[in-house]
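Please read the structure below before turning to the comments.
Note that one protein chain is taken out, while the other chains of the complex remain in position.
In this document, chain identifiers A and B correspond to the written order of the chains, with residue numbering beginning at 1 in each.
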Amino acid sequence: MSQTNLLTTTSPHVHDGDSVANVMEAVIWALMPATAMAVMIFGWTALLVILITTLSCLVTEHLFLKLRKRPSAVADRSAALTGLLLALTLPPHSPWWMCVAGGVFAILVGKQVYGGLGYNMFNPALIARVFLLISFPAQMTAWPAVNPLFSEQAYSLGDSIAIIMTGQSSAPELADAVSTATPLGQYRTETGMGKTVQDAMGGKYTGYDEVRAASGLIGGSLGETSALLLAAGGIYLLRKKVITWHIPVTMFAGCLVPATIFWTFDPAHYPDPVFHLLTGGLVIGAFYMATDMVTSPITVKGQIIFGLGCGLLTYLIRTWSGYPEGVSFAVVLMNAVVPLIDQYTRPRAYGQVA
Amino acid sequence: MIDAVLSMSGMALAAGIGLGFAAKKFYVQADPLGEKLVGALPGSNCGNCGFPGCQAYADALVASGADGNVAINLCTPGGTPTIKQIADILGVEPVAAKTDHGPRVAYIDEARCIGCTACIKACPVDAIVGANKQSHTVIVSWCTDCEACVEPCPVDCIDMVPVVTSLYDWRWEKPAGPNAQVAA
Partner (left out) sequence: MLGSFHGGVHPHGNKGMASHKAIEPLPMPQRLYVPLHQHAGQPCDPCVTVGQKVLKGEEIGRSDAWVSTPIHAPTSGTVVGIEEYPAGHPSGLTMLTVVIDPDGEDRWSDSIAGIADPMNAEPAVIQERIRWAGIVGLGGAVYPSFIKMTPPKGKKVETLLINGAECEPYLTSDERVMVERAKETIAGIEIMMHTLPTSKCVIGIEDNKPEAIKAMTEAARSYNGIRVQPMPAMYPQGARQQLVEAITGKQVPSGARLVDIGLLVHNVTTAYSIYEAVVHGKPLITRVVTVSGRGIAKPANLETLLGTPIRNLIDHCGGMKPGVRKVILGGPMMGLAVDNLDVPVVKGIAGVLALLQNEIVDKPEQPCIRCGRCVQACPMSLVPSEMAWRAKVNQLDVMPELHLNDCIECGSCGFVCPSNIPLVQYFRYAKLAIQADRRAQKKLDMDKARTKAKAARVEQEKLEKERQKEAMKAAMAARKKAAAEAAPAEAAPAAPAAPATETVAAAVATDAAPVAEGAAALSDAESKAARAARAAQAARAARAAKAAKEQA
């Protein structure tokens, strides 16, 4: 009669073969060029920050799931991705304890307390970054200058370990000397003192120009500097259909359209849109943070509203708030309204009138 | 000091009077809980819940309130829908049905039935048909699983048998969910 080796599970019986792990892995791969670039331009410290953060995410995930008596989901790559994303938002010289605190916070408070993968409300990496930014403002805004690997002023591996583990290197004078500001920080500080954008950017901070910003040779968090490589990864994700265009495009539009308008009318006080695009975390935010599936709307209309909101809030925060950079806050704030957006943007079902 | 005491007392007094008036003016006749509960129960007074009739069970539920001294899943004929309604009325979480057996119906062994009509008299929903000295039978779709007919039968020919699932009422189960494979 019946053969027990035959399954009688529900249809559909075939599948396109994609999996959560595949999705996460694709995003990790897409981030690899920018990650490599980060290590290249910031040196071994960058690598250490990335490793410590990712590892603490993985360990937290594993231990917490064990505590909850759930199968370990480390294999689904989502914790690794969270760790990598968080690391890329940290300054190159983040002390080890900050990396660990961020990683633990991201997984524990950002994800597992909600019930684990799929249930969290906020992007775990960003909520951890916000947590670190508020808790440790000094460490989170200490920007060493670009310090490429294998260049003359590069730290040795030993120095790098010392910087991350103890906060001091054997060449402290070097560390002090290279402290700098991000272009966005520069702009906010200087214009805040009444200078025009042109004066501000032409003054103490001389490192900024479009080419350097696009390639990543500017100060900033590890992963946010190389707009070009980040965009390349983003396009790879679009082509692989891991993400759709709706959120990135609308997020760029939400930030750059107001930027263009204000710049057109008052270029002395408002920097041009290219500056907004190439500096800070707009590109990494638009392609990798806002598109986090768990914390973004599932409907197309919702994604468009969400993207616009993220972009607009980014611009508002960058221009008028107390913080020079606003991508993390913008995305986290928009995360909070995702359920609402989803509820009001349900597509019109087939055959339903209006 | 005295100013403070006076002013505070005055405010308290004013608030108290206001509240008192409001309570009288906007008094809402509370919908009698018991009545609602009786409405939710099948009303066959079968006694399966351990109380003498549906009204008594409803009263007991009201008396116990939301404390849960009296379980809300005692009504076997009502089953899950009734549990849901009671939970709704009392504002508590629905619980699983009490009985571990699934739905059952009375079955009369017609070979042993002597046609005494005792079960017909006992059945609160007229689900048993038959005449004096003739074998009786149960209208399966009317039977409420209340067991009221089992006791009165002098020859013990009534059994409660589980309802057999047919192709027509077989249902896809709810999937076990993502946490089905809980680590040991």
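Quick notes on this one:
One rule holds for everything that comes next: contacts are C-beta pairs under 8 Å (C-beta built on N, C-alpha and C of every residue); 3 or more make two chains touch, one makes a residue touch a chain.
Everything quoted here is computed from the prediction, not taken from an experiment.
Of the candidate positions A:72, A:215, A:260 or A:299, contact with the unshown chain belongs to A:299. Within the complete assembly, B:124 is the residue of B:47, B:124 or B:152 that touches the hidden chain. Mapped onto chain B, contacts with the missing chain fall at residues 42-45, 77-82, 117, 120-121, 123-127, 129-132, 139, 141-142, 144, 165-167, 169-178, 180-181.
Contact between chain A and the absent chain runs through residues 1-16, 18-20, 22-23, 76, 78, 115-119, 244, 293-300, 303, 342, 346-353.
One rule holds in what follows: only the chains that are shown with their structure count from here on.
Averaged Cα coordinates give chain A a centre that lies 54 Å from the centre of chain B.
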